[in-house]
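Here the complex is missing one protein chain, while the rest keep their positions.
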Amino acid sequence: MTVAPEAVPPQIQLMTYGPDGFAEQAAVTASEIAVTAKGPAVRWINIDGLGDIPTLQQIGRTFGLHPLALEDIVNLHQRPKVEAYDGYLFIVLRMPVVSASRLETEQVTMVLRHDHVVTFQERPGDSFDPVRHRLRAHGGQIRQRGADYLAYALIDAAIDAFFPILETYGEQVEDLEDDVITQPGKRQMAQIHTLRRNLLTARRTLWPMRDMLNALLREESTLINAQTLIYLRDCQDHIAQLIEMIETYREICSGLIDIHLSSVSNKMNEVMKVLTIIATIFIPLTFIVGVYGMNFDPAAGPWSMPELGWRYGYPAVLITMAGIAVALLIWFRRMGWIGRGEDDKR
Amino acid sequence: MTVAPEAVPPQIQLMTYGPDGFAEQAAVTASEIAVTAKGPAVRWINIDGLGDIPTLQQIGRTFGLHPLALEDIVNLHQRPKVEAYDGYLFIVLRMPVVSASRLETEQVTMVLRHDHVVTFQERPGDSFDPVRHRLRAHGGQIRQRGADYLAYALIDAAIDAFFPILETYGEQVEDLEDDVITQPGKRQMAQIHTLRRNLLTARRTLWPMRDMLNALLREESTLINAQTLIYLRDCQDHIAQLIEMIETYREICSGLIDIHLSSVSNKMNEVMKVLTIIATIFIPLTFIVGVYGMNFDPAAGPWSMPELGWRYGYPAVLITMAGIAVALLIWFRRMGWIGRGEDDKR
Amino acid sequence: MTVAPEAVPPQIQLMTYGPDGFAEQAAVTASEIAVTAKGPAVRWINIDGLGDIPTLQQIGRTFGLHPLALEDIVNLHQRPKVEAYDGYLFIVLRMPVVSASRLETEQVTMVLRHDHVVTFQERPGDSFDPVRHRLRAHGGQIRQRGADYLAYALIDAAIDAFFPILETYGEQVEDLEDDVITQPGKRQMAQIHTLRRNLLTARRTLWPMRDMLNALLREESTLINAQTLIYLRDCQDHIAQLIEMIETYREICSGLIDIHLSSVSNKMNEVMKVLTIIATIFIPLTFIVGVYGMNFDPAAGPWSMPELGWRYGYPAVLITMAGIAVALLIWFRRMGWIGRGEDDKR
Amino acid sequence: MTVAPEAVPPQIQLMTYGPDGFAEQAAVTASEIAVTAKGPAVRWINIDGLGDIPTLQQIGRTFGLHPLALEDIVNLHQRPKVEAYDGYLFIVLRMPVVSASRLETEQVTMVLRHDHVVTFQERPGDSFDPVRHRLRAHGGQIRQRGADYLAYALIDAAIDAFFPILETYGEQVEDLEDDVITQPGKRQMAQIHTLRRNLLTARRTLWPMRDMLNALLREESTLINAQTLIYLRDCQDHIAQLIEMIETYREICSGLIDIHLSSVSNKMNEVMKVLTIIATIFIPLTFIVGVYGMNFDPAAGPWSMPELGWRYGYPAVLITMAGIAVALLIWFRRMGWIGRGEDDKR
Partner (left out) sequence: MTVAPEAVPPQIQLMTYGPDGFAEQAAVTASEIAVTAKGPAVRWINIDGLGDIPTLQQIGRTFGLHPLALEDIVNLHQRPKVEAYDGYLFIVLRMPVVSASRLETEQVTMVLRHDHVVTFQERPGDSFDPVRHRLRAHGGQIRQRGADYLAYALIDAAIDAFFPILETYGEQVEDLEDDVITQPGKRQMAQIHTLRRNLLTARRTLWPMRDMLNALLREESTLINAQTLIYLRDCQDHIAQLIEMIETYREICSGLIDIHLSSVSNKMNEVMKVLTIIATIFIPLTFIVGVYGMNFDPAAGPWSMPELGWRYGYPAVLITMAGIAVALLIWFRRMGWIGRGEDDKR
C-alpha cells in the first residue's frame, strides 16, 4: 500500500442527521470518529485526501474494513464496483472532474453500514454539494431516511454530474457537423479525436457503474430497504440514458470522420479540376506559339515556315487558338467539370 | 422538479366510454377529474402540456402517483420503459414528431389502472387520432374492452406512426443510390449523414420501446388480461419490423459511403488521366519547338543549328512531332487509359 | 384492413390426399371449402391472390382465424414468425421471387390444423411445385403422413428455393474478385453494391425464418408429431448453411471494397508517376532551350549570350540536355518508380 | 438423393481391433460388412467415395441409418454437427484438403455405435493416418478402449490437421507485414485477400465444429463414457486455440489493409512532392526566359525591351533566376517537403 507523492493529507468532515436534527463538523480527527457513534442518527463521514496511510489504517480499524477494501481505497484506478463484506457494502464510484479539454474522473469509495456512510475521495472538491444542500435544508425527505438513502443520493449525484458534460459534447458534435462539411482541415480531425477520447473515457466509467448498480439491485442486501431500491432503479435509468447519449455521439463521430475524408477528397478533386482545366487549355496553345517561335529560315525554301510571311498569318493563328480554347471549354462543360463544380457548392 | 421555460400550460381532455356509450369533455380542470370516477366505464384522461407544476402535482395526488413517476413525467428525455408501481403500471413512450429534416420524438407518459388510462404529453398534437376516431365510432370493439386495450391501442398508434417516416427514408435511400454513383459530391454526403442521424434517432427510440414491450409481456400484471397480451405481441412484431428496416437502411447507408468515396476517387482518376494525357503529349513537343526557337547563330559554324537552313527542315520537324504524338496515343490506349475511360462510363 | 390496388383476386386450389388417394381441384369457391372437410384425408387449401377482402373474411370465418391473423395475411410486409392460436398454428414464411437483378421475397402465410394446411399467397407462382409433384406421385411417403409433414414440406421448399439464388451470388463474387483487381471502375462498385443489397435482403428474410423454426421446435405443439420434428431440425441445418453462405459472401464483399479502393489508388499512383516522370524530365530541358531563345543582343558586350556565337554551342547544349535526361531517368529508377511500375503488374 | 458426376465409387476398408489383436481388410464389399459384426472387438468401417447410391443404401440398411442421415452423407456441403438418433450418434466433420492456394475442406460423416464407427469420405486421402498408425502399433492405449475413443481420435486428427495450415498462414502474415510497408502494390493486396478468404473458410469450418463438440459434451449420451469426455474436452481446447489464431490473423490482416492504403497514399505524396518541387521551380523561370524571348523591337522606343541591349542584361537575368530557385528551395525545406521526404524513409 503506497501513496502517490502528490497525494494530499486526509481531511475529515462529519455530518450527523436524523428526522429531528442536523449537525456538521469539519476537520474531525481520525480518533474522534471512533467515539461519536451513538443514537439513532445517521452519520456521513467524508474523507478528502488519501495522503496519510496511518490515518487511513486507523479509520479502517475503526470501521472494521477488510485489508483488500483498504487497498482499493488507496489504489486510484479502480473500476466502479460493489462488494459485499461482512456487515457492510463496499462501493467504488467515479465522478467526473471538470477540466479544460480532456475528461478525467475521480474515484470515490464508499462504505455503507446500517447507520453510517463513509466516503473516501482523492482530493477536496466533488459532485456532492447538492446532497449537502438537501441535508442542511429543513424538511427534505432525505433526513427522514436511513444511510442507504444517503448512499443512493451520493451515487445519484455522481451520475448526474455527467449530464452537463455530455450536453457540452452534444453541442461540440453539432458544431463539428457544420464545420466538417464547409471547411475540412486538420483542426476538425483533432477535435473529433479529442471528443471520441472523452466519450471513450465517459463510457469506460459508466459501463461498470451500470454493472455496479445492477449488482446492488440484485444483491438483496439487508442494508438497503425496498423503498430505496425504487430510487436506485431510477439511477439505472439515468445511466442507461447517459450510455445511450454516448453511443449516439460516438456513432455520429464515426460518421463525421467519413464525411471529413470525403470532404477532403472532394476538395482535392476541385483543386485538380482547376489545374487540369488551366493546363489542358494552355499547354496546347503554348505549343502552337512555340511552333511559330522557331527560327527556321523562310529563305531556305517554300516549305520553310511560309506562314510567317503571310499577310493574315498572325490573326489566323490567334483565331485558331481561340477556337481550340472554346472547344476545350465546351468539352469540359459536357464532362460536367465546370457546371458540376458549381453544383458541388450548393 | 423544474419546468422548461417554453413549456405550455396543461390542457386536460377526458373521454369516458363503455359498451353502452361514449362521452368526451375538453378543457376539464384538474379538480374535476377527482370526482368523475364512477360506474363501470373506462376513462382516458389526456393532459397536453406540462408547464404547470402545481396542476401536475394535484393530478399526481388524485391518482396516487409516486414522486419518482411524477418527476419522470416532467423530465422530457426519458427512455421508453415500463415500471410496476403499487396498483398501477407507469409506461414511458416516445412518438415521432413530423418536422422538416431532422427526426425528433416526443415523450408520452402513461399511467394504467384497471379502469382508466392517464396520458401526459409535452404539447398538443400527437399520433393518437386513429384511436380517438375508433373510440368515437359506433360498434368498434375498442369500446367493448377495458383500459388495458386502450393502453395497447395508444402504444400501437405511437409505434405505427414510425412506419410512414421510415418509408420516406427508404425512398431517400433509393434516390441516393442512384445519385451517389452518377454525380458524387458534397451534397450527397451531407444527405447520407442526415439520413444516418435520423435512423440513429429512430433506433435509439425503438430499441427501448421493444424492451418496454418485452417487459410488459413478461410482467404478468393483473392489469393486463390475456386477450390484450395477444395484441401486445402483435406490437412486438411491428417494432421488430421497424428495427429491421432501420438496420437495413443503416447498412445500405454504410455501403453508400463506400461507393461515394470510390466514386470520388474514380472521378479524380479520370481528371488526372486527362491532365496526364494532355501534358505528356504536349510537354515533349513544346520542348522540341523550344529547341528550334534557340537563337544560336547558324553563321558560327556547320554544327550551329544547321537544320534551320535546310529546305525541308520545318516539315520534317512537324512530321516528327506528329509521329511522337501518335506513338504516345497508341501507348496510352495500350495502357488502357483511353479505352478504359470510356469503359468506366458504361 | 386495406388491400393494395394491384392485388389480384383470390384463386383457391384444393388438394385432398391420404394413403389411399389423391384429388385436386382448381378454382374452388370460398363457400365450397366449408363443406369439403370430411374423412381422414389431409387437405391443402392454397389461396393465390389477396385482392378480395370479403372472400378472405369468409375463409377466415370458415377456419376460425383470429382477426390479427387475418390482418397479418393481408399485410404483405410481415417478418417470418410462428404464432400458436387456439387449435391452430399460424406461420408466416417468405420465399424468393426470381427476378432480374434485385432479390425480392413474397410472403406466404400458413394455417396448420391437424387435418389441413391453408396457405395464402400474394400472387400465383411459388416455390411449391416440388411438393405438388410429390403429392401427385404415387408411393411418395408424403401421402402417408399428416398435415404437419405437409407444412414441413412447404417450409422446406421455401427455404431450398434460396439455394440456387445464393449459388448465383457465389459466382458473382468469384467474377468480381478477378475484375476488381484487373480493371477497377465504377461498374464493379455498383455490382458489389447490388450484391450486398441482395445479400442483405436474403439475410433479413432468413434470420427470422430461423427464429421461426426454432420457435416451432421449442413450441411442443400437439399439432406437430415427433417424427416431423426430426425433419424440421433438418430445415434448421439448411437455414444455418444459407446464413453461413450469406455471411461469408458479405465478408468477401467487404474485402472486395477494400481491394477496389486500393486498386483505384494504385492506378492513380501509376498515372501520377507517368506524369511526374515526363514533366520532371522535360520541364528543366524546356527551361534551358528557353534560355537560348532569349533575344539579348550579343553585340551589347562580351557577357551578353556569347554562347550563341560559339562554334560548338548548339551541340554542347544538346549533349548537356541529354545528360540531364539520363541522370533523371537513373534517379527515377533508383527511386523505384520505373522498375517498380513493372513490378506492380506482376 | 443425387450424386455429383465426378464422385468416385465407394471403397470400403475395415479395421477390427481389441486389447488382444488387430485385423485390417481393404476392399471389403458392402454385403460382407453385414456379417462381420461379432465378438467384443471394436470395428472401424471406412468408406472412401460416395459415387454409388445403391451401395450406400445397402450400408445404410445394414447399420439402420435414418433416411435424413443417409441424405446428409451424400450432400457434401453439410456444416459440422452432431445428431442423436435412436441407438447411434451421427457426426458430421470437416477436415482440410491441402491444396495450392485456396483452403478447401472435405466432409467426413461418422456413425458411432457402442462397438463400431463408420466413416464416409468424399474421396480417398484423409487426415486419419496418425490414427491408423496408432491402431496398427502394438501397445497403444487406443486398442484398450472402445469405439467412443476411436471417434474422439478421428475428430482430434481432423482438428489437428488445421494446425500446420494455420502456421503457414501465420508465416504469410509475417511476410506481408514487412512487404506492405516497404513496397506496397497490387500483389500484396491480392495476397491479403486470398489469406483473408482462407481464414474465413477455416473459421466457417471450425466454429460449427466447436458447437458440435459442445453438443457432444452436453449430450450425455451413453455411447460416450466419462473418460473419453476428458479427451473431448481437450479437443475443445485445441479448437479454441485454432479459432483464436484465426481471429488474431484476421485482425492483423485488417490492420495490414490500413497500412497498405496508408503506404500507397504516402507514396503518392512523395511522387506529388517531386512533381511540385520541379514544376514550382522551373515554371516561373521558364516564364522569365519566355519574356526575354519576345520579339518586341528595341528600335521602337526606349521602353521596348531595353534590357536586351544592356551590357550585363544576360548575366543579371541568370543571377535573378538562380536567386528565385534558391529562395524556393529554402521555402520547400521550411515547409518540410525536402527534409521530411528523407525522414519518411527512416
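Chains: A, B, C and D, in written order; residue numbering restarts at 1 for each.
Please note the rule applied: contacts are C-beta pairs under 8 Å (C-beta built on N, C-alpha and C of every residue); 3 or more make two chains touch, one makes a residue touch a chain.
These numbers come from a predicted model, not from an experiment.
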item: Residue among D:T62, D:T194 or D:N266 touching the omitted chain; value: D:N266
item: Candidate in contact with the missing chain, chosen from D:A7, D:V97, D:A279 or D:L329; value: D:A279
item: Those residues of chain D which, in the complete complex, touch the missing chain; value: 177, 181, 230-231, 233-234, 237, 240-241, 244, 248, 251-252, 255-256, 258-259, 261-263, 265-266, 268-269, 272-273, 275-276, 279-280, 283-284, 286-287, 290-291, 293-297, 300-301, 303-305, 336-337, 340, 343-346
item: Interface with the undisplayed chain - residues on chain A; value: 66, 68, 77-79, 81, 83, 183, 185-187, 189-190, 193, 196-197, 200-201, 204, 208, 257, 260-261, 264-265, 267-268, 271-272, 274-275, 278-279, 282-283, 285-286, 289-290, 292-295, 298, 305, 307-315, 317-318
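Throughout what follows, only the chains that are shown with their structure count from here on.
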item: Distance in touch steps, counted as few as possible, from chain B out to chain D; value: 2
item: Set of chains adjacent to chain A and to chain C; value: B
item: CA centroid of chain B to CA centroid of chain C, Å; value: 24
item: Distance from chain D to chain A - Cα centre to Cα centre, in angstrom; value: 39
item: For chain A, residues that touch 2 or more chains besides their own; value: 293
item: Overall pattern in which the protein chains touch one another (line/ring/star/complete/other); value: line
